[in-house]
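Input: one structure, supplied below.
All protein chains but one are shown at their positions in the complex.
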Amino acid sequence: MPELLQFLFSGLTVGAVYALVALGFTIIYNASDVVNFAQGEFVMLGGMITVFAHAAGLPLLLAAGIAIAATAVIGVALNKLAIEPARGAPVVSLIIITIGASIFLRGVASLVFDKQIHRFPAFSGDAPFRIGGATILPQSLWVIAGGVAVFIALWLFFTRTLTGKAVLATSNNRLAAQLVGINTNWVMTLSFALSAAIGALAGVLATPITNTSYDVGIALALKGFAAAMLGGMGNPKGALVGGILLGILEALTAGYLSSQYKDAAAFIVILLVLFIMPQGLFGARQTERV
Amino acid sequence: MSDLLRVENLGISFGGLRAVNQVGFSVKPGEILSVIGPNGAGKTTLFNMISGIYMPGDGRVVLNGDDVTGMRPDLLARRGLSRTFQNLQIFQNMTVLDNAIAGYHLTESGSLLADLFRLPGARARVRAAREGAMALLARVGLDRAAETEAGSLSYGKLKRLEIARALALDPKVLLLDEPAAGCNAVETEEIDQMIAEVARSGVAILLVEHDMKMVMRISSHIVVLDHGEKIAEGDPATVSRDPQVISAYLGTEAAEAADA
Amino acid sequence: MTIRTLMSTAAALTALAGPALADINIGASISETGPAAFLGDPEAKTLRMEVEKINAEGGIIGEPINLIMYDDGGDPNKARTFATRLVEDDEVVAVIGGTTTGTTMAMVPVYEDAEIPFISLAGAVEIIEPVKEFVFKTPHTDRMACEKIFEDMAARGFSRIGMISGSDGFGKSMQAQCKDVAEASGVEIVADEVYGPQDADMTPQLTNIKGSGAEAILNSGMGQGPAVVTRNHTQLAIDAPLYQSHGVASKQFIELAGSEAAEGVRLPAAALLVADQLAEDDPQKPVVVGYRDGYESETGEDVSTFGGHAYDALYILKAAIESAGSTEPAAIRDAIEATSGFVGTAGEVNFSGDDHLGLTLDAFEMLEIKDGNWTIVE
Partner (left out) sequence: MRLSPRATTLLVLAVLIALSPLMFPSNFYYRVGSLIFMNGLAVTGMVILIGYAGQISLGHAGFSGIGAYSCAIMPVQWGIHPLLAPLLGAAISALLAWLVGRPILRLKGYYLAVATLGFGILVYMVLMNEAALTGGPDGITVADSGLPDLAEAAGLDLSNSQFWYWMSGLVLLAGAWLALNLYDSPTGRALRALHGSEVAARTVGVDVARYKLQAFVISAVYASVAGSLLALQNKFITPDVAGYMHSIELVTMTVLGGAHSVLGAVFGAAILTMLPQVLTVFAEYEHLLLGLIMMLVMIFLRDGLLPSLMRLIRGKSE
């Protein structure tokens, strides 16, 4: 049993990181129907800016705050410069634009920062908690707490606040949203800022566990995207569940079956789920309108 | 003559909302049956169920004596059912001519290898389809626009292109969803005549249309829907006098039409 | 047409950046970006820095070196194209590079066909085994690392060991080599686990190793994975001591893992990492201290053995050109093969007709991390 518990802890830790990335995907998708493949770069920026600000002598908390704010600004810039001008483009063009953005941001990061791997200390030390023969690091709890907190905040945002409902309305029908007086430009700006900030927060929380470097974004975006699709794109609940599920799946496969094929197992499950539920676990079913 | 298309107790719900309930009627070859009713009465939904786009919740669709309920649209097309759409479904990425040729898909298509290597058989089939398509385009007055991108056509022309495409299948049953919408009086009359002509050739036509003058003029039979239920049925004269219909929907316009 | 224009633009641009013809053209294809960037980055920096230094001192046999370096991004197909470009377009006399085994092996056929000497900076033994006429390499092989580690394990009385390897080229290659030499070294591999190079948590794999009764654990991997493994090893309070490979031989590893978690970790590495601890009369001392000080003051980054491999390759090449007294590729090749007693950052290199690596196990030091620093295990 301690093994199982350890595997679950591992899965939770990793899954919470995926979930945070997936949650970032959710907001932009909800506002604009764009899956932002540069989401992983937001995570990278969160980690890297914190590392370098911290190394420059700022206290960790302040460095993290700066990283999140700066990434949010970059997110807004991405929207204004690349996504807004391409509105209405087909899915495949949007995929290429956001992948282009991710390559661009990675290139900038490698120049502004460096190509080395970095880390900053865990918030509450590295002494693990021991529960039932298994262990979990305090930083893992930070990540999990971060994931849950962002989820709750988003859930409240989308269901309880007027602004959140405006975001959803914009995604449903942009024109109609404009007609009822929603400033859709502002909604887009807000969504990208929020999304980027959540990505950066993920980077800040996860870096003590995952380490960071200019190119960590690729793998994170891939897993986060997969998690979001598994859960059903656009649904915060789907992002959270999809992320955690993916993490646990990988950990259990590594623990019980084969660590070689743990990533393969994750993708096989995603494929199977999509075959049975083409909109993911919690995605909205769409009926064809003709 | 026996019924070509028979609809029995057809119904469907969307998330608890009953969109169509217990609707039934039948059409014979050469007949024009119009389905009318206020917006949201369930006309298009009914069409979508008959043409296999929505799976009916209950009831049956019988085509030429066979139960075809919920059958895929492409298989229905093989059985001679063809349709147009209220919100145009044009292949915007193709030329007008290609749109019309696409209507010949069932007679045009052969093996993939023949297509890849441009074998003589495939070329002959394409040629035949092209000739048929050109003739149809001429019939709807679009032959001069054959090589233009379909996306650049006006609404009225697109409506006619869709009818041409539907006719290319050489259907036994034709479903027309508001063919005259957005057309001016002259165009409406042309469409009107074309529909009558098609019906005369023995095609059973199912029509949804808001232009009551047209409906009253060409229908052999009318079914009235309101809130998903059939509230009246009969020939134009009978329906237009039906008090329930008048109060539910038709009003003065129909009375005028009946007088005329 | 457009393709043509672009082609000739490319040619023109290269010509602009290109050299005067009398220079010695030395090519390099390094993975400055991509998954192996943290290896390629110090390699590229070292090459630029040292070439500048050599040129400032008057070049080789009176001619300045013109270093033509491409970034293959770790993509073997791209490396292969750059190899063709170096040979056909840039007309180099020798090539350094191939940061990874994949990029190296992709380039080998080109240099063999063109008969251009090629000194690889990658680890796997297959690069020089069987011997290829024009291919040499400077880093120790992963097989040697395995042998060195197993030797140390056997000396400490461990016979049942667990392996955890990265799934990238470096990790997989070393995993295979270690399994190959385990029996001969007197150890038995009782657990064999793998992780992805970007994975964030390896506790499931380590839990399984812990349950297998392994007496010592060997992590073959490079990059950030080993740091995570080291932290997880501490997190799970595993008693079996942890060995890392030469793939983490930089100060950065200790920072990433945290000195607390890294305490007691052993790994085989070149003397470069412990330059200050070498005896004063050690012939390697002036070389490694000189390179380290130069690199650290130039880049502001900690020195790593990876940059050292590039340093060794460049100076082996320099010595070969000097002794050949010619810049003919064939002559350079012969001179490289005749290299003996060359002291580099990795150790003493003695090439021969059937040894294009030229290092022995002695070139490895077994290091242990104590108080956040490398110490030599006696």
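Chains: A, B and C, in written order; residue numbering restarts at 1 for each.
Rule of thumb we're sticking to: a contact is a pair of C-beta atoms (placed from the backbone, for glycine too) under 8 Å apart; a residue touches a chain by one contact, two chains touch by 3 or more.
In this text the structure is predicted, and so the values were computed from the model without any measurement.
Participant: Using the touch definition from the header, name the shown chains in contact with the chain that isn't displayed.
Facilitator: Across the whole assembly, the hidden chain touches A, B, C.
Participant: With respect to the chain omitted from the figure, which of A:Val73, A:Ile99, A:Leu141 or A:Leu168 is a touching residue?
Facilitator: Of the listed residues, the one touching the omitted chain is A:Ile99.
Participant: Of B:Thr45, B:Ser82 or B:Ser219, which one is in contact with the hidden chain?
Facilitator: Within the whole complex, the residue contacting the unshown chain is B:Ser82.
Participant: Please pick, from A:Leu4, A:Ala69 or A:Val108, the residue that touches the omitted chain in the full complex.
Facilitator: Considering the complete complex, A:Val108 is the one touching the chain left out.
Participant: Could I get the residues of subunit A that touch the absent chain, sorted low to high?
Facilitator: 35, 82, 85-86, 89, 91-93, 95-97, 99-108, 110-111, 222, 225-226, 229, 233, 260-261, 263-264, 267-268, 270-271, 274-275, 278-280, 288, 290
Participant: Quickly run down the residues of subunit B that touch the omitted chain.
Facilitator: Within subunit B, the residues that touch the unshown chain are 51-53, 72-74, 76-78, 82-83, 85, 89-94, 98, 101-103, 105-106, 108-110, 112, 115-118, 122, 125-126, 129, 165-166, 168-169.
Participant: Taking the full complex into account, what residues of subunit C touch the chain not shown?
Facilitator: Touching the missing chain: residues 1-4, 6-11, 13-14, 16-17, 32-33, 70-71, 75-78, 80-81, 84-85, 87-89, 100-102, 105-106, 108-109, 113, 124, 126, 167-169, 172-173, 176.
Operating definition for what follows: only the chains that are shown with their structure count from here on.
Participant: Pick the chain whose C-alpha centre of mass, unweighted, sits closest to the average of all protein C-alpha coordinates shown.
Facilitator: Looking at where each chain's C-alpha mean falls, the closest to the middle is A.
Participant: How many Å are there between the centre of subunit A and the centre of subunit C, using C-alpha atoms for each centre?
Facilitator: Comparing mean C-alpha positions, subunit C is 35 Å from subunit A.
Participant: Mind checking the centre-to-centre distance between subunit A and subunit B? Centres are C-alpha means, answer in whole Å.
Facilitator: Centre separation, subunit A to subunit B: 47 Å.
Participant: Could you list the positions in subunit B whose residues touch two or more of the other chains?
Facilitator: none
Participant: Please list all residues of subunit C that touch 2 or more other chains.
Facilitator: In subunit C, no residue touches two or more other chains.
Participant: Flag every residue of subunit C that touches subunit A in the complex, lowest number first.
Facilitator: 32-35, 37-38, 41, 167, 193-196, 198-201, 203-205, 207-208, 211, 223-224, 227-228, 231, 234-237, 252, 255-256, 258, 260-261, 301
Participant: Can you tell me which positions in subunit A touch subunit C when the two form their complex?
Facilitator: Its residues touching subunit C are 3, 6-7, 9-10, 13-14, 17, 110, 114-119, 121, 126, 128, 135, 137, 206, 209-211, 213-216, 219-220, 251-252, 254-255, 259-260, 262-263.
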